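Every protein chain except one is present and positioned as in the full complex.
Chain nomenclature is as follows: A, B and C, assigned in order of appearance, with residue numbering initiated at 1 for each chain independently.
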Amino acid sequence: MLEGIPLFPEQASTLAPEVDNLYFFVTAVTAFFALLVVFFVIVFAVKYRDRTGEKVGAPITGSIWLELGWSIVPFLVSMAIFAWATIVFFHMVRAPDQTLEIYSTGKRWMWRFQHIDGQSEINELHVPLGRPVKVTFTSEDVLHSLFIPAFRVKADAIPGRYSSVWFTPTRTGEYHLFCAEYCGTQHSGMIGRVFVMEPNEYQAWLGGGGGMSMTARGEQLFQQLGCVSCHLTDGTGRGPSLAGKFGSQEALASGATVVVDDTYIRESILTPQMKLVAGYGPVMPTFQGLVNEEGLMSLIEYIKSLPAAAQPAVATR
Amino acid sequence: MPDGVAAHADPPASATGFGGAGHHPALQHHFQTLDQQHEAATLGMWIFLVTEVMFFGGLLMAYLLYRVWYPEAWSEGSLELDIIQGGVNTVVLIASSLTMALAVRAAQTGLQKATVRWLLVTMALGLTFLVIKFFEYKHKYDLNHIPGPDFEFEGPHAAQVQIFLSLYFGLTGLHALHMVVGFSLLAVMCWMAHRRRFSPEWYTPVELSGLYWHFVDIVWIFLFPLLYLVDRARQAG
Amino acid sequence: MSGHISPKSTYYAIFGALMVLTAVTVTVAFINLGALNFPVALGIAIVKATLVILFFMHVKYSSRLTKLICGTAFFFLMVLFGLTLSDYLSRGWFTAPGGTAGAGTQVTIGPPAPTEGEPAEPAEEPARAPEP
Partner (left out) sequence: MTTTVLPRVNYLNVRHGVASWLLTKDHKRIGIMYLVVVTIAFFLGGIFATGVRIELTTPQGDFVSADTYNRLFTMHGVAMVFFVLIPSVPAILGNFALPLMIGAKDVAFPKINLLSWYVFVIGFFFTLAAMVFGGVDTGWTFYTPYSSVYSNSNVLMTGIGVFIAGFSSILTGLNFMVTIHRMRAPGMTWFRLPLFVWALYATSLVQILGTPVIAITVGMLALERALGFGIFDPRLGGDPVLFQHLFWFYSHPAVYIMILPPMGVISEVIACFSRKNVFGYSFVAFSSLAIAVFGFLVWAHHLFVAGISPYSAMVFSFLSFAVAIPSAVKTFNWTATLYRGAIWWQAPLMWVFGFIGLFLVGGLTGLFLASLGLDVHLHDTYFVVAHFHYIMVGGAVMGFFAGLHYWWPKMTGRMFSNSAATLAALLVFVGFNLTFFPQFILGYLGMPRRYHAYSEEFQVLNVLSSAGASILAVGYTLIACYLVYSLFKGQAAGANPWLATGLEWKTESPPIPDNFLETPIVNEAAYKYSEREIEVA
């Protein structure tokens, strides 16, 4: 009769066994303590039962050693869980180098995925087996949360900023993809499938889609929006050169420094005055309303792809 | 742990038993002595002020975060505020705190007429504050600086200035609401003092109103630099 | 009833001190101290508030319980500010290899492209609720 009831989710990423081992450990520890207490409660309740209600118990007031013991032991046990769980967590948030990048936007009530090579899909996500994949996403309206149980990953999609999850699929197949943060009427309909494919099949699938790659689209936008006229690669433009800037530290006019990452680029396109690079004037107009979320992601992808220029950009003007 | 030690040094309540003779008219039946009643009332007021601190705390947390995030917008927004009006209001409110303290002192020493007089001065100062505040709001309204669909602002960080002004109106509005409540309280106190209800043995209501009034003053002491004095140096330089 | 009665001169002295501090805080605000302006303004406000609490509100002469209550309010206010900011201020510390953010870890600042009137994908107007 129990066959119909699944008790345990599939393990389909390198993170899944890590999470599951921790889960088993915590289950064992907590079950031990729970059963211990239940055992004593039952034994005492039966052994010392008094049907008359008129007797009195033994005059025991407490024991400092017992108190210390059952404070310190659980504390140490919980610290062990804490340490293990934190290690697993940092594996989850720290994506490895050289991931396959996929961009996504959540919007009531669908997920749209954009592959670098140009394919885009809705409520379906195709990924190759055995390769670390990083999905970077945001939301166009309310909070959402990208949740793939078989990979044991989840992160909220928050309007106005990027979140990401990463995973290395370890089994081909079809898995659930859920929105886990309540987002309104069709929240339970904001679901999809993740397809883990053999790498060659994935390549074939990619080829079948067509369309312009994100980098190409980003380049096109870079021209169309006129970014190119100020952000000259030799650093002589009215704006700083963007070549090789991705991932580097940039000094700001305010004296602070900032890491040039997805979020910073996005912010600089939409609210250029907010964090001005040192040495440049507040001349860039906002592109809010002129470029949508996917356009932004393409621009970021394009800027990422720019190699460092032969001549280092000089910021003295 | 709150006053665990104090409780031993100072046994709670008095042991005179129920229904001791010679009740003060203000003694409520569930208290043993006037002292116990007074202690309970002041403790209650202090705890209430703690809740007030946390109440403003939520707004101040939002203020703090966005000030860290958007220093430029904060500077722009703050320069929109009228430092003269804000400064005058600060002086007015601190002066009202002084007169309030003097009113409580008059009640403590049994000077009923002086109590009424100082309370009236305090109310007048409170009213002055509210009137000035009204003109500040009106000015903002005329400029369409009220956050919301009709908000208009010229400047590179208009959106974030809207957050600043939202918090400005949230904080000062809540403060003004407290002023109105305090004003009404003082009116009642004035009437009670006029009816000679207070005596050096019993002036608890005046004292509690005083605590409340001082708290409202303290809130403003923080709001003034937080809202009006952001980056004035830029204006000067 | 055993309330503390301060001499009038104390009140006037405190009032004078508060006025002076108000003048100081306004003056200092017009001097460019860079990052120090904010802490100085806050410090002066704290001093002023302390004066009001100690003398106008008689905490100096009150029971330890009253002092403890004041301390409690301050402590939990700091918990609210401190722990919340511990999140916001440490977001920038975390950068995964490759220069990109780990799962949702960036200090963010920009508003998103407005959903109205996007060129590629006109999103629906967020419906405002008709409140009864």
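The criterion applied here is as follows: a residue touches a chain if its C-beta (ideal position, glycine included) is under 8 Å from a C-beta of that chain, and two chains touch if they have at least 3 such contacts.
Everything numeric here is computed off the predicted structure, so don't read it as measured data.
Peer 1: Can you list the shown chains that the hidden chain touches?
Peer 2: Across all of the complex, the chain we cannot see touches A, B, C.
Peer 1: Given that one chain is not shown, which residue among A:22, A:206, A:252 or A:308 touches it?
Peer 2: Going through A:22, A:206, A:252 or A:308 one by one, A:22 is the residue touching the chain not shown.
Peer 1: Would you indicate which residue among A:128, A:159, A:218 or A:295 is in contact with the undisplayed chain?
Peer 2: Here the residue in touch with the unshown chain is A:159.
Peer 1: Determine and list the chain C residues touching the chain excluded from the picture.
Peer 2: These residues of chain C touch the chain that is not shown: 65, 72, 76, 79-80, 83-84, 86-88, 90-91, 93-94, 102-106, 108-112, 114, 126-132.
Peer 1: Taking the full complex into account, what residues of chain A touch the chain not shown?
Peer 2: 4-9, 18-19, 22-23, 26, 29-30, 33-34, 37-38, 40-41, 44-45, 48-63, 66-67, 70-71, 74-75, 78-79, 81-82, 84-93, 108, 141-143, 145, 147, 149-150, 152-156, 158-161, 163, 176, 178-189, 271
Peer 1: Name, in rising order, the residues on chain B that touch the hidden chain in the full complex.
Peer 2: 1-4, 7-8, 11-15, 17-18, 28-30, 32, 36, 39-40, 43-44, 47-48, 50-59, 61-62, 65-66, 69-70, 147-149, 151, 159-160, 162-163, 166-167, 169-170, 174
Just so it is clear, only the chains that are shown with their structure count from here on.
Peer 1: Distance-wise, how many Å sit between the C-alpha centres of chain B and chain C, to the nearest whole number?
Peer 2: 17
Peer 1: So how far apart, in whole Å, are chain A and chain B when each is placed at the average of its C-alpha atoms?
Peer 2: 45
Peer 1: Could you tell me which residues belong to chain C and also touch two or more other chains?
Peer 2: Expected reply: 107, 109, 111.
Peer 1: Where in chain B do residues touch two or more of the other chains?
Peer 2: As it turns out, chain B has residues touching two or more other chains at 70, 159.
Peer 1: If we count contacts the way the header does, which residues on chain A are in touch with chain B in the complex?
Peer 2: 254, 271, 273-274, 282
Peer 1: Which stretch or stretches of chain B touch chain A in the complex?
Peer 2: 70-72, 156-157, 159
Peer 1: Note which residues of chain B are touching chain C in the complex, please.
Peer 2: 2-3, 6, 34-35, 38, 42-43, 46-47, 49-50, 53-54, 57-58, 60-61, 64-65, 67-70, 83, 87, 90-91, 94-95, 97-98, 100-102, 105, 108-109, 159, 200-204, 207, 210-211, 214-215, 217-218, 221-222, 224-226, 229-237
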